[in-house]
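Just one protein chain is left out here, and the rest sit where they should.
In order of appearance the chains are A and B, and numbering begins at 1 in each one.
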Amino acid sequence: MTILDRSEWYDIARETNWTPTFVTEEELFPEVMTGGLGVTRDKWEKYDEPYKTSYPEYVKIQREKDAGAYSVKAALERNKLFETADPGWISILKSHYGGLALGEYAAMSAEARMTRFGPAPGMRNMATFGMLDENRHTQLQLYFPHEHCSKDRQFDWAVKAYHTNEWAAIATRRMVDDLFLGRDAISIAIMLTFAFETGFTNMQFLGLSSDAAEVGDYTFSSLISSIQTDESRHAQIGGPALEVLIANGKKAEAERMVYQGIAGAWRLFCVLTGPSMDYNTPLAHRKHSFKEFMQEWIIGQFERSLIDLGLDLPWYWDKLVAEFDYMHHAYQLGLWYWRPTIWWNPAAGVTPDERDWLEEKYPGWNDTFGKCWDVIIENVVAGRMDKTYPETLPILCNMSQLPICAIPGNGWNVKDYPLEYQGRTYHFNSEIDRWMFQQSPERYRDHMSLVDRLLAGQIQPPDIGGILKYMNIAPGECGDDAHKYAWADAYRVNPFSKSAA
Amino acid sequence: MSQLPIISNFQGDFLLQLVLGDSEGTINSLAEAAAYHSVGRRVAPQPGKVIRVRRQGETGFYKPDAKVSDTDIKAMDCLEFVFSDPDKK
Partner (left out) sequence: MTMPEILKPLKTWEHLSGARRKPSEYEIVSTNLHYSTDDQNSPFELDPNFDIALWFKKYRNESPIKHPDWNSFRDPDEIVYRTYNLIQDGQEAYVFGLLDQFSDREHDKALSPSWVALLGRLYTPNRYLFHSLQMHSAYICQMAQASTISNCATYQTADHLRWLTHTAYRTAELAKVHGAAGFGLNEKNRWLSDPAWLDIRELVEKALVAWDWAESFVVLNLIVKPSIEGATIRSLGESARRNGDTLLGLLSDAQLVDASRHQKWSRALVKKMLEQDENREQLRVWIRKWMPLAKAAINSYCQYLVEVPDAAERSIATVEEFHASLGL
């Protein structure tokens, strides 16, 4: 056997930069698509991707991985899932697939942007594998839910969600478009691979994978842990890009991109993963709260990776950490109360036992979020179902496109964070969201939230029926309580113990 | 009647909501419109209390019987709706 070691030819395969002479450097790598804050391309010669692989290794390993992932998907197990899994778990699958599958595809386009416009050959080669990875993640996360289509119309939203004006889909697109699909190559390297993938998809995939195993959904568990092995490879595109920027006097600008990436990603994970972990996952299978998970992954690990790179923590760090305690509880209330407007069936997750767990994990929950749920529970028990459905829209944050919300009950601190900009008043969920807007108003200025569209007359008729039609969501696919309100039985037996405390 | 969309920040509720008020109506009727979307839904009623209205960030309330169009309230202003004792002004 005389096959050269990869190290003997790897560098040759990434010596592919040249200075063009028939077009200009600026034409070949236009600022709008390359970015890079004015760091010239020769400075990017120092870019060194820490994770090295090669084409033959890639196709071999990925072939083997796919053989594993697809073989786990045995027919018997698939069918059993619907009979045995808790409906809350099924809801997690639906929200996950609808929220992620086409986002992965957008990430493929973003990796392609780095492959074409990235200033360093090593980045362009790694992003080529990134393109393939994201292509894989899209296809896996469509192939698996597809077989459930015939049982449940909501699984159609794995493809459909991103093509609608459903509000959670708008919010998801906002994050995906703002953090990577609508960014230049350098910003993608930092916002998508460093902030989003290193910081957050770790959490989504590792957390959900272990939850899936707990629940007994081994198909999903192995699927997403297989995806995570790809992510942890191509997520490393961003680190060396940050090092180049820092070495060339762009630390502050690089930090700003990281901060924007974290803030944008946090909102989406908060609305999708937070309720999944603390409400939809059956109580018996919860190993950790969303807050504990965030503390381990974001504070414990991601914070360290920022510090290792010599980056300061974001100015908003304390505010963001404070949100671990309440933000996803607020989103959960919104998801459940506005359930006819989402493509999965949210679990209420507020039986007496579950409330005990919430109170233990989040001291004060009963006195704040519990107060809203008390009223909801009373209505459900009394059969006043009309009072458990919305008749208006939440005000949506002009940054995240999610409802502006915070702590209710006796901790009431809900607040608008407005900004007047060029004659228009924008509304934000927090100082962080408002700061995001101020970093580059031209990216957001003429975008209209769902509420803005309603007020501008773009949604007709301007009532709940018209709004649902605009969202392209109809009975048969729109959400309802995951357990068909069976959880309320605990309160029917003893209507006076409405609080677990 | 002239519809006036405002942002309702209702005490004890968890979010801001879009509420359509009547600019020719009183502040009280605006409070009722906001209460419709919060009280008895996610906010427990507080018998014996009244709901007063103020602009976010301010301490003074609008007069309950003032006509909305006579106040400085404009479309999409963020207003706080707060339970108060009836005797307190």
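In the analysis below, a contact is a pair of C-beta atoms (placed from the backbone, for glycine too) under 8 Å apart; a residue touches a chain by one contact, two chains touch by 3 or more.
Since we're looking at a predicted model, the values are computed, not measured.
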List the shown chains that the missing chain touches in the full complex.
A
Hey, which of A:Q139, A:N248, A:Q295 or A:T425 is the one touching the hidden chain?
A:Q139
Among the options A:L181, A:L454 or A:M471, which residue touches the chain absent from this view?
A:L181
Which candidate, A:K46, A:K319, A:R443 or A:K484, sits in contact with the chain we can't see?
A:R443
At which residues does chain A meet the chain that is not included here?
1-4, 8-10, 12-13, 15-16, 18-23, 27-28, 32-33, 54-56, 59-60, 62-63, 66, 70, 102, 105-106, 108-110, 112-113, 115-116, 121, 124-125, 127-129, 131-132, 135-136, 138-139, 142-143, 146, 149-153, 156, 158-160, 162-163, 170, 173-174, 176-178, 181-184, 401, 442-447, 463, 465, 474-477
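One rule holds for everything that comes next: only the chains that are shown with their structure count from here on.
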Between chain B and chain A, distance of the C-alpha-averaged centres to the nearest whole Å
35
Touching chain A in the complex: which residues of chain B?
5, 7, 9, 11-20, 36-37, 40-44, 56, 76, 78
Under the touch definition given earlier, write down the residues of chain A that touch chain B in their complex.
330, 333-334, 337, 369, 371-372, 374-376, 379, 387-388, 390-395, 403-410, 412, 414-416, 418, 425, 427, 451, 454-455
